[in-house]
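The complex appears here without one of its protein chains, the remainder shown in place.
Per-chain residue numbering starts at 1, and chain names A, B and C are given in the order in which the chains are listed.
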Amino acid sequence: MSNVIEINDYSWKYVNTRTPAIEGINLTVEEGNFVGIIGPNGAGKTTLAYSIDGLIPGQYNGIKKGTVEVFGTEVEDYAKGELQQLVGVVFSDPEAQFTAMTVEDELVFGMENIGLTLPEIQERLDWVTELTELSHLLMKPPYEISGGQKQRVALAAVLAMRPKILVLDEPTSMLDPVSRGRIFEVLAKLKAEENNTIIVIEHSLENLIPLADQMVLMADGSILLQDETQAFFQQSKLLLDKGLYPPGAMHFFHELKMKNYYQGKYPLTVAEGIDLLREIKGS
Amino acid sequence: MAEEIKTELSAEEIWTEEAGEKRSIGVIHIVITALLIGIGFVVGAFGSISFPLGFGVNFFWTGIVVQQVGAIWFGAWGVIAGAIFPFFSNAIAGTPFYVSLAYLPANAIQAFLPAWAFRRFKLDPRMKSGKDYLFLFLAMVVSSIIGALWSVLVVLKGFNLLTADSVPLFIWGWFGGNVVAGVVFNFILLRALSAVVIRTTAFVKKWWA
Amino acid sequence: MNKTLLGYVPNESPIYAVHPFVKLFFLLIVSLFPMFVTAPDWNIGLMFVIIIFMWISRVNMKTLKIYVPVAISMGTIIFISYTVLGGTHPEFELLARVWGINFYWERVRDALVVYFRILPMIFTMVFFLSTSRERDIIVAMRSVKVPFVITYVFAMALRSAGMVLEDFQIVRQAEQARGFDPTGKSLPYKIRQYVMYMIPLFALSLRRSEEFTNALVARGYAFTGEFSKVKRADYILTHYSYKYFDYIFIALIGIAFIALLIFRYGFGYFLVEQSWLMRILHGAVS
Partner (left out) sequence: MTEKAPYIQVIDLDFEYPDGTQALKEINLEIVKGEFIALIGQNGSGKTTLSKCLNGLYKPTAGDIIVDGLNTKKSSIVQMVKRVGYVFQNPDHQLFNSNCWDEIAYGPRNIQLSDEEVKERVEEAIQVVGLPKIYHSEHPFFLSKGLRQRVAIASILALRPHVIIVDEPTTGQDMKQSLEIMDFLQDLNDKHGHTIIIITHDMPIVGIYARRVIAMAQARIMADGPTGEVFTQTEVLEKTFLAPPQITQLAQADPDLGFNPGTLTVEDMVGQFLEMMGRRE
C-alpha cells in the first residue's frame, strides 16, 4: 500500500497568535485506511484537516514549516481548485456549508465546479443520493430539513466529487445519537465498498472506534500517540489524562483493570463488552 | 483564538501593507460581498418599509449602515454590495424596477466616499479620535448630498414622478434619512466591531484585498 | 406550499409551468409600459391584468397587505407634492383654495397620472416577487448566460438574507431574554435596541464568511486561476425547458411593447388628454 499523505516536521502558526497551532508533526496515512483523530479542543485537529485540504495555507495567513504532501505533491504546488478534487472535507456545522436553494443544487455545485458533464453529474447524483438516502429530499431547501439530513447532504455533496481522500471534521457534533449513527453507517458502506482513504475527527468515540483502522491522539499541537485502534485504546490511561473519555464499555473495563479485576484487552463495542462480561462471570 | 495577541495597530498601520505581506483577491471577498448584500437586503428593506416617504426614499434608512460601514471595512467589495443591495431592498419595499436601477450610482457614491476618506486620510475605523468622527461625519454628509441630488433630480425628475417645487422635500428626505440613520448606527457599529474586523482575513486594506 | 420571495404560492399553480425567464422578461418589459402611458385608464387596465394574472397563479393575496401603507403614503406624498408644494400657477384652473393652498385641476390631474403610473410598475414587481422562487431567478439568470460568479453571489446573497432574517428573530429574543423591554420606553431607548441588533448580525456574518469560504474552496470552487475557467454543466437548467406557450408569452409581451410604442409615437395614443376617466373626473370637480 502506498502512502497518500506524508507530513514531515510540519508546523503552522496563525498570524496574530503567540504559539503555533501545530508543531513538528509527522504523519503518514496509507491508501484506503480509515483514521480516527481525537484530542481536546485546541489540539490542532482542525488545523491539521485544513492543512491536508490546502485551506491552509490557501485561505489563512500564517507561517508554515515542514512539508505536507498529498499523493506525493506538496499541497502548495497544486493549482487553485485542483487539490480539492482529490481531498474532500466535511465540516461540523452543516448549515454553514450550504449556499444553494435546493438539496439537488447543493449536491451538484461541487460537480459543476470540477467541470463534470451532464451525464456524469446525473450518474453520480443517483449514486450519492442512494448511498446517503436523500432521494426524497432533492427538491427541498437544504436549511429546512432536519439536522441529521443536513449533515448527510453536506457529506453527499463532498462524496459526489469522488475525492480519493475524505476528511470529516467533527461531522456529528451537532447531531442526536440516531442521526449520528446514520452518518457512520454511510461511512461504513464507503469503507466496505469503495477504496477511499477516510480521516475522521471526532469527540464521540462510540461510532468511530468500530470503523477505525488507525487512531491518532493530538494535544497541544502535537501527535502524542498513533497506533492501530486496538493497540491504541490499550493506552486508556494516557487518554483519560488528556481528558478524553473512552466510550462506556471501554471505560468500564479500564476501571476494572485499575482495580485488578481484569487483565485482557479493552472491548471496542458494546457487543464485545458483553461477551467479555459473560466470560468473566462464567469463569 | 483565545490566545490572540493584543497588538495595538495604529490607524496608519491598519491601511498599509507590511513589507512582504501578500494580499490577494480570494473567495472570501466574493462571500463577503454576498453576505453584505444579504444583510443590506434585510436591514434596508426594514428601513424602507418602516419609514416610507415613497419611491424607496424614507425618513430613516437603516440600510446606510451596511453601505458605509461595509465599504469602510471591505473596500470595493463593500461598494459593490452597497450599490447593489438597495436595488433588492427597494424592490421588496415596493419601488419600481427601473427607478431602483437608476438609484445605483447614488448608492455607489454613498458607499464609496466614506471608504475613500478612511483610506485617504488614514482614519481609524475603531473611532479613536475626534478626527475620525469629524471626517466620517463629513464624508457621510457629502456623500448623502450627492446621493440625494442624484436620486431626486436625475431619477425622480427624470421619471417625471415629482413636481419641481417638491424636490427640496425629497432631497431633504433622502439626505436626512441617511445622515440620521448613519449617525445612529455607523459610529457605534464601527466602535463595536472594527477591532474585530481588522484582524480577520476578510478585511480589505487597499480597495480589492 | 412553495415559498417565493414574498411568501407562499400553493403547490399547484399554473405559474410553475412557465419558464423562469418568461417571468423575468415580463418584469423587465412590462415595467416599462407605464412610462409611455400617461392616461390613467390604460394604467389602471394594466393593474387589473396583473391582478388577474396573480389570481390565475393563485398568489396568496394576503401577502400584498404590506404594500397598502406603501401605496397610501406614496399617494399622499404625491398629492402633497402636487398641491401643497405645487406652487402658484395663475394659468391653471383653480378648483379650490383651502388655508391659502391652491388646488389646481392640472395639478390634481398630474398627481393622479403619476400615481397611476407608479402603481402598475409596483404591481409588476410584486407579481414577479410573489411568483418567483429564488431558484427561478437563478435559472433565469443562468439561461441568459449571466457569468456564474454573479448568479452565485446573487444566490448566496438571497441565502444569507434568509439567515439574517432568522438571526434577526433570534437576536431579538436574545435581547429580550436579557431583560430588554422596549414597551412604553422612549424613542432613543427603542433606537438603541436597533443599534444593538446590528452588532450580533454583523458578528455572525463575519464568522460565517470564514465558514462559507472554506466550504466553497473545499468544494473545488475557484474564483481566479485555471479552475475558475472550467466549463460548467448548468445541471439546474435540465429541469427547465421552454415549451410552446413560453414562446407565445415572450412573443405576446414583445409585440405588446412594440405596439405600445407604435401607437404612442406613431398615432399619439395613451395621452392624458384622451383619458375619458379624467374627463369624467374633471366634469365632476369643476
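In this text, a contact is a pair of C-beta atoms (placed from the backbone, for glycine too) under 8 Å apart; a residue touches a chain by one contact, two chains touch by 3 or more.
Computed from a predicted model, the values in this text were never measured in an experiment.
Note that the absent chain touches A, B, C when the full complex is taken as a whole. Summary of contacts with the chain left out: across C:D136, C:D167 or C:D246, the touching residue is C:D167. In the complete assembly, the contact with the undisplayed chain comes from C:I199, out of C:A71, C:V146 or C:I199.
Of the listed positions A:G72, A:G248 or A:G264, the one in contact with the omitted chain in the full complex is A:G248.
Touching the missing chain, out of C:T76, C:Q176 or C:T224, is residue C:Q176. Counting over the whole complex, chain C has residues 167, 170-171, 173-181, 183, 196, 199-200, 203-204, 206-207 touching the chain that is not drawn. Contact between chain A and the unshown chain involves residues 39-42, 92, 146-148, 170, 173-181, 203, 206, 242-245, 247-249, 251-252, 255-256, 259, 261, 270, 273-274, 277-278, 281. Where chain B meets the chain that is not shown, the touching residues are 1-2, 4, 6, 191-193, 195-196, 199.
The working rule: only the chains that are shown with their structure count from here on.
If you sketch which chains touch which, every chain touches every other chain without exception.
Greatest Cα centroid separation from chain C: this falls to A. More contacting C-beta pairs link the chains of B-C than the other of the two pairs B-C and A-B. With each centre defined as the average position of its C-alpha atoms, the distance from chain A to chain C rounds to 46 Å.
Mean C-alpha position of chain B lies 22 Å from that of chain C. One inter-chain figure worth recording: chain A and chain B are separated by 42 Å, centre to centre, where each centre is the mean of the chain's CA atoms. Residue positions 152, 156, 158-159, 162-163, 208, 212-213, 216-217, 221-222, 224 of chain C are each in touch with at least two other chains.
Each of the following residues of chain B touches two or more other chains: 26-28, 201.
Against chain B, in their complex, chain A makes its touches with residues 16-19, 59-61. Interface of chain A with chain C (complex): residues 50, 53-55, 58-59, 79-82, 84-85, 88-89, 91, 93, 96-102, 104-105, 108-118, 121-122, 141, 143, 157-158, 161. The touching residues of chain B, counted against chain A in their complex, run 3-5, 7, 26-28, 199, 201.
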